[in-house]
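Mind having a look at this structure? Questions to follow.
What you see is the complex with one protein chain gone and the rest in place.
Each chain gets a letter, A and B, in the order it is written, and its residues are counted from 1.
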Amino acid sequence: MRYLPKSPSERREMLAAIGARSVEKLFESIPEKFRLHEPLPLPGPLSEMEIIAYFQARAAENARGYTSFLGAGVYPHLRSVVTDALVQRGEFLTSYTPYQAEISQGTLTAIFEFQTLMCQLTGQEVANASMYDGSTALTEAVLMAERLAGRHRVLIARSVHPEYRQVLATYARNLGLEIEEIGFTESGQLDRAALAPERLAAACAVVVQSPNFFGILENIPALADAAHSGDALLITSIAEPISLGIVRPPAEADIVAMEGQAFGVPPSYGGPYVGVVATRDKFVRQMPGRLAGQTTDAAGRRGFVLTLATREQHIRREKATSNICTNEALYALTATIHLCLLGKEGIRELAAQNLSKARFAQAELEKIPGVRRVFSGPTFNEFTLEFPRSVKLINAALLREKIIGPFALGTHYPELTKRAVVCVTETMPRPEIERMAAAVRRILETPI
Amino acid sequence: MNSKTTETEAPVAAIRKAGRHVSQNEGLIFEKSAPGKRGMQLPPLDVPAVDPAKALGPEFARDSVEGFPEVSEIEVIRHFTRLSTWNYAIDLGMYPLGSCTMKYNPRVNEFVARLDGLASEHPQQPAGVSQGCLRILHDLQKCLLTITGMDAATLQPAAGAQGELTGLLIIRAYLSSKGNPRKIVLIPDSAHGTNPASVVIAGYDVQNIKSNERGQIDVDRLREFVTPDTAALMLTNPSTLGVFEQHIAEIADILHERGALVYMDGANMNALAGVTRPGDFGVDVMHLNLHKTFSTPHGGGGPGAGPVLVKKFLEPFLPVPVVVQRENGQFALENHRPQSIGRVRAYCGNFGVLLRALAYTLAYGAGIRQATEDAVLNANYIRKHLEESFDLPYSLPSMHEVVFSDARQKKFGVNTMDIAKRLIDYGFHPYTTAFPLIVPGAMMIEPTESESREECDLFIDAMRSIAAEAETNPELVKTAPHCTRVGRLDEVAAARKPVLRWKP
Partner (left out) sequence: MYPQDYRYTKDHEWIKADGGIGTVGITDYAQHELGDVVFVEMPKVGAQIKAGQSFGTVESVKAVSEIFSPITGEVLETNSALVNAPEKINQDPHGSAWVVKIRIADPKELAGLMDAAAYEAYIAEQAKEHSA
């Protein structure tokens, strides 16, 4: 087998050196009745070419060649081939967690840069080396706020990604944390009037997403004031962080929980992605996840190490506040490279392109009779429209034209049937936007 | 010692695997930044340009991202390439890290993960145009169930720790459905730190159970410890000592008789695949670490994937969505499952990692047994050749990993961390130091099946040489490493006055 660097004679020699007559001897500590005597009925073994053929066949069964207007937490963006060329270097790809700092300075330096970039983007003072994704980053941020404020209830906007809220609920259920949902106004933003003093007094945090699931930007400074007036923290979740190229950062938030998929990580049917928690320096010891810190060796050379490890499970064990061990380091590296390539000008230009494309698409779609904008708040690259008929039916018809239509809100928001969130990024060519608008027009003109 | 050296000068002649080389220096990317440089050019806009300041207004608009780097493409290539050369990696040589299973990361896995039609798919797209993705998930599930002898699976958890939490929540849901979730999870004192941490986050209390003098679960003590308040035993098998729990059948019986469950941490599955199945020896729920046993790359700390596999009676409690195959052959994600513990993360899992694990499994087929045999052979070969140089605290047969201690070297003032650092000079990554906790001064060594005899021999030579150095030249070992770009770093300063980001 090509992954096993041993010849049969070497195996024999090594067994002889151990003094074992056969390799079966080495498994005698397993009770006989549990030892398998037949090979497992598994597919394969396949050659490299056959493996590729299998996966190419699977790729052909998906949506290759389709145009997609889905965002809803995962965003298609351009990525440079430079990123993969670097990330596929064996020294990055096949290295371990940098516990042995002297031979992991590559990884540690890149993590330190990642942490810095995340702070620069979010306006926060410190960021960690990654969580699994945006949904678990948000959950960890809430648990962090619970510890900091000592209160066991959280107020969360309904306009936060439905799956993120479901994940929080799964964790909260077993930790005695109560979740209360706050609605939205016709602007699509959090209903601040609902943040009454009694409500805030019992809550550890107010949680919003910006841009939220409807694509609307939240007024972070006002929300921070409101939360702080009740001694609660403000947590901002960000699923589309490219927005930070032109949208003011949530510096007034106490904790930011971000999904970094938009930084050059392919959609890949749901993962792996890269979550980040960023916060104020004063909260750093309550923050989960690994942290790379700068220091020196005895000769005064600058180097980086994993630090503040006493927050983590391998030291705290049952006193740990988070069980995270493995993170998303390779995708933090991907994000770092991508952001360095974009740079200060590039991320601004990229964000501006997204805004322009989305506004163009919105204008085209709003020209269609019966289609109108929902929510008056400002948007980035996603916007919510109302249609004169079921979005499900429209999307089924669009699919026949190889278009994956916008995200229908009715399943998660029963009061928002016939409404959908359209996402348009810089990857969407103008002719495709026009084609989609024409298709929708045609579909709506067709009697049901 | 076959070279003349001063007390702290590294004897280069003794080291066969590694030599010196000119390695490039490199600062932080921010230190190379200058206004006007750019690394990526975007295609031109084909729609009318909208001015962000006008469109968003002063309340929402941002001028620029202060401090963001401005560098050219070649600087990015050089920067990260130089950084990469400062890392050790599996592609360079053995990583004997115990319970990490640092095996070869096959390159075809990287190739297929990047295929257009796989890397490009959006998790919310209709199932009708995602049959390829869903089939990959379904096929992987089937393979994992075959290998483990379990009945149902979830591929959602993003890592082993998340798998542990998921498994514990499944246990809680099941026991609750029977009227009483119970309060306590038993954990052997040799367990990995994520085990007790996961228990606490699942809302249970931890009860540590002391291992016996052989490093195994103390069956008599277990009988006393399992009460009506016990929800489960969380064990690793083989244990973190690399030894198979010989009384596993009895252990499982004790738990089951009292209505409790057996959770297995599958981190050490590399000793079992193709040879035995946890589902056969009494495990009710377990997780696998695909970034260990199933070759997906560690990438400097992640990503991983921690699928959870359960027996039939626990299937109703799996997190949503569940990958199913309908009668017409179509695959789907099922969200409506009334007894489910809920969702543990957005979307259906680390698909890119799962895909790589399937590619690995397809490459081996039933031959996966050979990998397991080679892993155990390598570990025993190393054990045999180091037994004379290092203290072996537990003498039961090792499977895929062996745990020594620094007891002999301690007499000269040299501890496991020192030996590990000196191993770096010999061209290897250290083994796992100071774990499991039940072995003071532990040296946990897991070569995996990916190591050739030659690499194993080099490792043995290095370790023997260091053992000798510990006696004749302890200072050399205590001040190692000597051949790296940086020496031991001041972790105390890093923790007292943390500097966690660059500032201009």
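Simple rule for what comes next: a contact is a pair of C-beta atoms (placed from the backbone, for glycine too) under 8 Å apart; a residue touches a chain by one contact, two chains touch by 3 or more.
This one's a predicted model, so the numbers in the text were calculated from it and none came from an experiment.
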Would you mind listing the shown chains in contact with the chain that isn't displayed? A, B
Sole residue of A:K6, A:R165 or A:R316 that reaches the chain not shown, by the stated touch rule: A:R316
Considering the whole complex, not just the chains shown, which residues of subunit B touch the missing one? 434, 491-492, 495-496
By the contact definition given up top, give the residues of subunit A that touch the hidden chain. 285, 309-310, 315-316, 319
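Just so it is clear, only the chains that are shown with their structure count from here on.
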So what's the Cα centroid distance for subunit A and subunit B, whole Å? 21
